[in-house]
Structures are given as structure tokens and as C-alpha cells.
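In what follows, a single structure is set out as C-alpha cells and then discussed.
Removed: one protein chain of the complex. Kept in place: all other protein chains.
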């Protein structure tokens, strides 16, 4: 199909509909408002559910109820709103209720600002809920990828019976770009959910319970070990990344989302200057794509992590690095969107320093 | 002074009073209930403030109001309750409002269970609030250390104008042990707080504002850079740890809190068997005590991280390790308290595997 | 001898031993809900939502599909479930700490939206589960583990009356406060539950039945004395009766 | 010529240009609060709590010490501040999304505890700040960015009346709903703020003044027309008046 | 006096809470302090079965569904 | 008719919202569409100062504190 | 057009600046070009200024924010002051001469002074000043043919906005004439 020009937030909303989203529950917050606004109109037109919840806390718990009853469910918010959802996310993961959660990140901490940022990497990949749990988390770079991943995420959530987080940012939310909403991606019809509390215990022949409580610690440990197996499966199957000009690179950027996109421009400029830079672009940020670091060419000597934060993903880079490469970092935070030139300068300064 | 036998939660409460706590705001949750219960009686007797909030969310925001108005403030909760406080913690850090937050950890995820656990390491050290912020976090091992650290934490919170988290667990909360509440620790009178919104703008000559909002991204970035300097100062000044029998160790445990205490027994047993094990016991878990890993003896070949979780602190160990030592892990989760014998067996199996 | 069974444990509850303390009226309320589920043929057609409180395990007791909600959030969970399963009967079972304290926004807003769900609200004037702390419904002068000197108005305010509060919310259709302190009131309470489920079946909106319940263990008295305490102290402050009936048409009171 | 100044901008507000859209009545309400702060000599003695909404920056406007609270939590922040600064006058300034939606539990419980604080509640039937979404106070049929077909009862319930709801809470001492759509009502509104601060000075408990306010930008009409819309549509649903007066002694109405 | 009915007590479910006994209009219920059941409680017993009028009060008040009530058909 | 008083307009603070003009009982206020102020708005002007009765209605209704009202002392 | 064209369009709120950018992005989309439109991110969201960035390109677009622009369209004085320095050497600046008077421009750029407000009033509706400017832009840049924008007008002005179609077309052509 032809590409259509859409605003990021609206494209995300439409992608959710295309991905099979049955119900949306959310609470307004900048810079993601066009997403619920779009759905308030179009979910109804599609005979689906849209509810503006009284708060983010209520929204995530509505997600729990609807997802636990078998529906494909979406919620979206931005940074402080995601903080409020942490208890609910821990419940969703603990009870293995699938759902999709979009975070259109803005600057923090606290109320912070409303400009685009990536300072919720920890919030998204480590969670702030309690317990040993994980959520799949994808960080797309442009609208097409965002749309594709959101469409697919409902399928993934169902397959793993787990929440999936989308790490977007204010840039992706507010920009317009042509997107192909029909581009095939791994979108499957919702599977049968024999575990769901649909209110049909009679038909089914047994009761279903959506529960994260295990009063016996041995049961709770067993439950956690079962979950861990699933997480390990995700680590195996869902590491996603793109390698950009790494084949002969000396300095390899590690950057995701909007920052990766900006870094692409810097790579062009630097390559024009004959400086061999490349990039590992994590698309999944949980699981972090450790595989991408496995077969880097001998030419590589430094990993330069780039973030729209003061350095969060760099921890994952350190974890995977284990002393192999020199590590460096460049970041802007608080809603400042860096210019490619700043990255170019950073690299030039590094070369300078090395000489 | 003579030691008194106290229940952990009550000792923590009394330590807070001794530390100069002016006000407590909290919401009941197992296994920390004796803490607010004790305070409901004794804060009043001491002419101080005790309020049972309507929720954890309200409690942390009351902390914000009271702390921002210049008082020394405490809240306490357990795992899911801490999840609900994440937005508030991010605000506190962002606005540089000092306070103390005790987490008496239990098993998760979700409602989980009510038995002791350490599966909130990420929740505590990475936070689930938005933005580039950090909170000091201490993980004491026994009641005496808990009492000392809580007393000191009000002073530290004031000095850094930052929230301080205490990572306790259900064992520390529920056990009784003799403690000396007067043991001198670094407890100072509350300093003057010229920044606080005390309602005395006239006397002071200017208005004070407690704010985390910076609409201009450049201002917000500057604010974050200012905060980062403070965090770096914490990293310099507040790394705390204990080295136990590392002088000739081949295998070094890394364990904190109750797990470290259990590991001590295992070390005894293993040393009796002639196996050279030692331990790095992080007392501060943020900042993680990287310094402890700097001058390990040549004898060390493996770091064995031990946690009452499926492996959270091990990420910090990986970050500091950078390929130097072999890494291994042993953990129990969901509220299962491991026996020293399990650690002994783990080490024996490692030796076996190595041969 | 030829006999007719006039009372027996029904199928609305599972066979699991209830986890409540001896003589706790949570059990009576469970039975009533179970009976209504059975009699109205809802067991195979209902989604229940357990809350966090002594009834946290009620997902093991009600014999239908169940969710276990986070503390206070049962009305939000029920909203999610009902919106995607409109034809199912959805109910929550919540204590007074859960509903009136941490979950106040969720219950008011479920009513405000006119969610077509039924709430079973068990008011025992205390936090049973966590060891007897003060609840918003704790009476003035009542000693609890966090009001060791008795609840004082100056420090903690006066108890919140939820049915009265919700009566001001347009979306609430049926609100009644009942008690289970004797057989007569138990019968009346069951009628109230029936009405509430009927409201839902007729898609008339939000219904809530508030139960005056006992907590012998945390009140520190014997079960029977606890029912007397409820009659003597709670009912005067929390009067029984219908607080809202906007069912329209032929109502019965 | 010899003149007497009969009206001038006071010291209760700072010199900062207000961040509100042209003709937004948030500004009138700010001025009134500022005037009362000044006249009652409270500027140097007050702690204000800004909320999240268009008035998020009110910490720059009220000329006293200020906190900026998380969305909905101003009453909790005010509770914290007041409990440790009992002798200070503590007030919050909150919109209807902030107070009636996400912050409902906090406002009800501040009232329930009888916190001795004053709440300035600005009801403009919409979320102004975030771009005109539906609020709990949005009227039936009112189009907003999240009720594009007009608010429908079946989908979103009927608007919440906060003053009426809080009137059922024992701890609330003084509750009045006022409007600022013409000079007469502006004067009356100021009186109400005075009363509310007096309640606090006399340690009589919780007071809240609800303002019918306009949002010309998100309503999509001109400022003056917005005041007419408020009169024609909001006031009939949100009637003006005193909803609770438990001050005791010599009250004036 | 001939009984109108009888109650069947599932002794092993009884928690000995003593609630039911207060509601029997003919006062024929008490706890059997001579024994403890599987749960460790002193369970309910009927002192004078003949007096039972099958009113079900006891059963209605039992929180644990211990009691079944049968009416004798004439 | 002699003015009872006058209003002083801080033109540069005016947002041209046109609210005040509707409340002047003697109808002497309108926006000056011939100019824009520093904020980019067409500010308030008085058409007929002599009619001002110093009632302060305009000032009370101005959200931005643009107007000061003075009464002439006789 | 070169391989790519990067524009900054800036003005007051209410001048239709965002729409101008969106129309160009839509035209690019229709022609299967790559394009990105971004509203400006600045603290002044509630103030009077409104800016957007548009990139149109034959190849994939990386960094979406326009830092060095090929073209600046300045609908008022503050916008010109804010963004003039970021125009590339040899770049193009289109200025609303009705509002910008006496400005000393950089020497290394091509400047088009078009009094779009005055022309719009001539056409009877101040609101079409933006379309006049758009016309001037495509006249000067040749990035699109007028028909391409007319197609977009037809996509955008539907329903009860359809009546605006002719006026806008007229404005567009009038704008082109100004630079021809």
C-alpha cells in the first residue's frame, strides 16, 4: 500500500488497531496525547474499547483486568506516568498477562519537561516494580519501524504472555513521516487463551485465575523459576539489533531510537572525513542485544555509547563488554535533542585524545 | 549503653527517632507493620508527626511536602508499596528534597508473598521513576548496623539534599536482636535549610520554591548536570563495604544484607574445609562499592554473587568486573531464605566443576 | 425418614477451606455471594475480582473465573474485564482499607463512569490482614495498632461513610448498606446482593452493597461479642439502608 | 488631580507575566487569591502548593513559598507541609483534572482527616494543559479531544460534582462553589476565599472553594463567550452556593 | 417433643468460633470441649436434637459452611 | 459629564482578550486594533474617558492585572 | 531540488506555519519522496511562536531535526532573528515583508521579501498569507509544481472546508508570481 503521512502518535495508535488491539486504557500526558485522542475516535468506530481512566494507576489496572480476561490491550503514557504504572506492570508480569505499554519519553526527573528524552531506559529495562521480572522492550528509530513493532507487539505479548514495552520518545510522537501501515510484519490473530478469566468457566470446564500471589515461598520461587525460563527464551529469541558500517569500524557507536537516527547523520559526515565509525543499534533494549557484540571485527577499539540521557544504556554496554573495548559516552539530557555535529565533534575529540 | 532486645521493625522506628526524624508518613504493608505501629505511639509521645496516609502514593507526596518544608521525614513500605512511590521518589530527587525511605523487601513480582527477599535491588538502585536520578541506598546486614545506618541516614539526606533508601528485608524486620541504640554514628542535628519552603519568605527575604519542572530543555539539562555532580560526589564519598577474608581468597562472594550474614556461616564452614573463600559485602548498594574490587589479591579467580533473588546485583558486579574474574551466581528467590549449607554446596560444586 | 434439605453449602463457593479466622463474618458474606451466584446461574458466567485484604485469597473461594487485583484497584480491574466482556457478570470483593483508603479514586471513578459492575464492600472498621491498623472507617476512640490511643478526630478525622459518599455520584445506580449480625439481617443482605446483580444484568449501572462485618481477631473480642460490637458501635455511625436507588421503573422499596 | 486608587494589582502575586491564555479566568482567580493573601497579611506566612495543569507554573505567580506537587497529589503535599508547619497557612491550587480525576483519593482523604488546609479548586470542565481532553467534570455532550462525539453517559458517565461529594465527608468544614463570570460573582468569590482562609486560621479544618472557570482555548470560543457558556451550561449542572458550613458559632449565611 | 428436622455438622470444617450457638432459638448448640478436630478446634455439637425446628439460623450464621439443615417431611 | 475617575492600562501586559470590555457599564472600552503590543496582541483602549465611573469592573475582570483604577477625589 | 531540501518555517501561532510544513510534507509523500515534519521543540509552547522543520529527500532521512537549513521561511521578525544564522551558505530565505522591515540580511544567502500579509488582505483574507508564502517558496525553489500542492489542498480541504479550496489555490499562484 502507498505510504501515508501521519503524526507519530497517531501512527502508533493506528498501528495498535492494525495489530489487533481490542481495548485501550490511558490517561492524558504530553507528549503522547494524540495517541489516545486518535483512539477515542477510531476504537469506537472499530467497535473496540476506549476508556480514559482516572489515572495512570487505574489505567494499568484496567489493562490487567482486560488483558486477564483475554483481550489484546494497550496503554500509553510518558515518563512520570510510567512511574505510576510500575506496581501494575509488576503484577502483569507476575500473572503473565500480555499487554502493550507505550512510553513516549520526556525529560526528567520528576515533572521535568515535555521535550523528547531517553532517560527512562532504566525505568523501562529494569522496571521499578518489585520482584524478579522482565518486560520485552523495543526502541524503534523511525515511524515505520515504530508502526511495525507496535503491530507485532500484540502478537509477541500473547506469545510470551508478557507485557511488551515500546520505548518511544517525544520526537517520534510529534513528528510526521510517511508510513506504510500494511507492510507485513509478524502480526498474528489473537490465539486462543485457555488461561484467561473470561467468565466462561462452565464452557471451559474449569475456573481460571489471574494471580500473582503465592503465599508459600517455595511455590513463589517455582513460579519465578518458571518465569525465568520464559525470560531466558526471550533472551534467546528476541535480541534485535542493526549493525551499521561495523565491518571496518574502529569506533562503534551504540545508540537506539531517535539518538541512533541522529547518529546515522554523524556517521555519514565522519565517514566522509575518512573516519571509520559504525554503529550497533539495539532495537530490543530488553533483552539487550548481547549477540551484536559477539563478532565485531578486529578493527574495533572503542564503543561509544550515545544516549539522550546522562548514561543509562551504557550500563548494559559495560555488562556485555567485560573489558574487551575501551568505552566512551556522549549524551544530552533533559529534552535537548543533540545535533549530529555534536557527535562528530565528540569523535574528533576522541581521536585527538588518542593521538 | 546496654543493648536492648528489639524487634527489627521497632528498632528501625526507634532509630529514626534517634536520627532526628520529625515526621513519618506511611501506609501499612507486611512485613514492616511494626515500624509505623511503633511510631504511631512514640512519635506522638515525642511531639512529632505521625500520619497514616491513605496510600503509598499519598505517603510519598506527604514526605515531599514535609521534607520540602524543611522537616526530617521518613516513610517505610515493602516492595509493591515502593513501586507505587516511584513517581514521588523521582520528584524528591529532582527537587532535591531530603528524606529517608525504608524498604522491608518481600518476594515478588506483583503481590508475590510476604517472606523476606532481595528482589528489589533494581527497584532500589535503578529506580522506576523517570529521569536521570539516583538515591543513596544502604543495605545493612544485622539490626545494629540497620539502626546505625538509619540514624545516620537523616544526616546524609540533609547533607546531599537527596532521598536515602534503606534496603532491609523481612528477616531484618521480623527478627529480634540486641541493639545499642546510642552507639555513636554520624548523626548531626538538622542543618539550617535556607532552600526550604517553610512559609517564612518574609523573615528570609525571598520566596523559596520546591520544583522539579524546567520547561526549557537547556535549563533542565543544566539542572541534571548539577544533580550529576552531586551524584558523582556520592560515588566518591559514600561507597561503603566490608571485606571479609579476602586476603587469601580464591573465590570471593559478593553479597549484601541478610544474604551476606548467611554467607558468613558458609565461609566459616568452607574455611574449616580448607577452601579459601572470602566476601565483599556491599553496604552501600548505590553507589555500588566499585572500590572494593580494586585491590583484590592475586589469589582471586572467581566472584560468586549471592542474592535472595534470581540475580540483580550481579549486574553491578559485571559492570565493575570488566572481564577480570570468572563470575558465578547463586540465588534463591520468592521469599525462600537459603541455608548456609546451600552456599557451601554451591562452592563445592564449583570446585568440582573446575577440576 | 424422608427429609428436605433446607440449607446446605452451595456450589457458589469452592471446597477450599476459607482462610478467615474463626467466626469472621467474611465467611458469611462469601456464602451469600456464592448462593446468589448459584441461584442466578452466574457461576459459569461471572468474573470476580479479589482485592488485597483478608479476602485476598477469595479467588480460591468463589467458584467462578477470578482476578486477583492490586490493593485498592479491584474496580479498575473489574472495569477492564467488564469492558471487554460486556455480557459477563463482573463483581469485586473489597475490604474497607482496600476500597475506602488506597482505592478510593478507583471506586468513585468506577461509579462515576457508571461501570456496570457490582461491588461487595466489607466494612469491618479495620485493616484485618495486616494486623489491625486504623482504617478510614475506624470509629472515633477505637484502638488499633496505629491508633494506640484510640482514633482521635484531631489527628485522623472522623470515619468515612462510603455509601453516603457514593450516593452523590450520578453514575451509581444502587447502593445499600446491610449487616450480617443475625439471621434476619443475613436474609436482608442476601436480597441486597440479588438486587445488585439484577441491576447489572439489566445493564443499569454501578451497584455496591456495603456490609457491616466483624473482625474478632483484630478487635480482640470473641466472634459473637464482635457482632454485638458491630450493632452497638458501627451501625449507629454506619446506618443500614438503601442510599441510592436509581434503577427506575418498578423498584421495591 | 487628587486621586484614590480603588483597584490595582497587589503584592499577592509576583511580577511574572501569567502563563495563561488570553482571557482565561485562571488569571482572575489568581488575582483573588493574591489579594486575600495580601489583605490578610499571609504572603510572608503562607505555603502554597501548585498542581499539574495549566496552573503548573503558579509557583512562579503566588508571592509566597511554594511547592510544585505531582499531578493530583497537592493535598498530600499540603498535608505534609501543614503537619510540620502547623502555624503556617497552607493552600493548594488545583484544576479539575488534577483534583477530581487522578487526585480524587488525595482530596477526599485530606478532607477526611480534616487537614487544616485550604483548597482552591478551578473547575473548567476540561484538561486545559494537555490539549483539551475530557475531565470528570466535562458536561454531557461536550466535545473534547477524547470525547470527539461529545461526552456520552453510557461510555463515560455523568460529570462528577466535587463540592457535593465532599460535603458528605465529616472532616470538611467549609465548601463553597463560586464563579468569576462577572464582577458581582468575582466579589462573592473573594469573600469565599476569605472565609476559607479564616477557617484555617481558626484551625477549624478543611476548606475548599470550587471555582467555575473558563477555558476559552480548549472550548474553542472567545473569552467573553466562554463566560456565557459557563453560565448557561456549567452553573445549571454545578450550582453555586455553600455546600457545607460546619464552622460552628457565628456563621454568616 | 419430636424434632422438626436436624442439622448435619461437618465437624472437621468447624472452627469452633461459637457464633452459631448464639442464634439457635431453642438453645441446643454448644461447642464440644471434650475433643478437638483436625483443624485443632473444639467443634460444634447438638445437645438436644429433638428440639431442632430446622430454622437454619445456625447454618446461616456459620461463616464456614459447616452446617446442613434438613427438615423432616411429614 | 465629568469623569468620576480613570483607568490606567499597562498596555504591554494586555493580552487583548476582550473580556473587560464586556463589563464596562458605560461601554467605553474596546481593543485598539490599530496596533499590537510587545506581546503581539491588540491592547485595550478607552474610547471615552470622561464617562468612566471608576467602578473597577473592568479591572476585576481582567485576568492579567492590566488595569489600575483611580477615583477622583472631589 | 537537490537530493534533499531542509526547511525551517517559523512565525507566530495563528499564521498557519505548522500547516505550511505539513502541506509540503504531504506533497513529498504523494510523490514518494522521503520526508519528515517536526514541530519545533522549545520551551515557548504556550507563547506566541510556532516553528516547524521539514526535510524532503530522495534518500533516507537520518537526523530529523533541521539544524542547517537550505531554506528559511520567516513569517515575522523574531523568527528571522532566531533562525537566519542557521541557513546554509547559499541558502534561501523567504521573508514576510509585511512584518519584517529594515533588516540587514547575511550576504551569503538569497533573500526573497514578500509582503504576504498585504497581498492576503488584497485577496480578502489575512489567513491565506501562508499559502501565498508557500507559492513563493515553490516558485523560488521549484521543489514542487503548483499542481502537486493543489493535490494536497484537495486532500486537506474537504467537507465544509472545501469552499476554501479556490481561495487557497489563488493565493498559491499569486505567491508564485511574486518570485517569478
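General remarks:
As written, the chains take the letters A, B, C, D, E, F and G, and residue 1 is the first residue of each chain.
Keep this in mind: contacts are C-beta pairs under 8 Å (C-beta built on N, C-alpha and C of every residue); 3 or more make two chains touch, one makes a residue touch a chain.
Bear in mind the structure is a predicted one, so any value in this text is a computation, not a measurement.
Only one residue from B:74, B:97 or B:114 touches the chain missing from this view: B:114. Mapped onto chain B, the interface with the missing chain covers residues 3-5, 113-116, 170-171, 174-178, 258, 261-262, 264-266, 268, 335, 337, 339-341.
In this text, only the chains that are shown with their structure count from here on.
Distance between Cα centroids is largest for the pairing of chain G with E.
Averaged C-alpha coordinates put the centre of chain B at 56 Å from the centre of chain G. Multi-chain contact residues of chain F (touching two or more other chains) are listed as 39.
Of all residues in chain A, those that touch two or more other chains are 54-55, 57, 80, 87, 91, 95, 110-111, 113-115, 212-213, 215, 335, 337.
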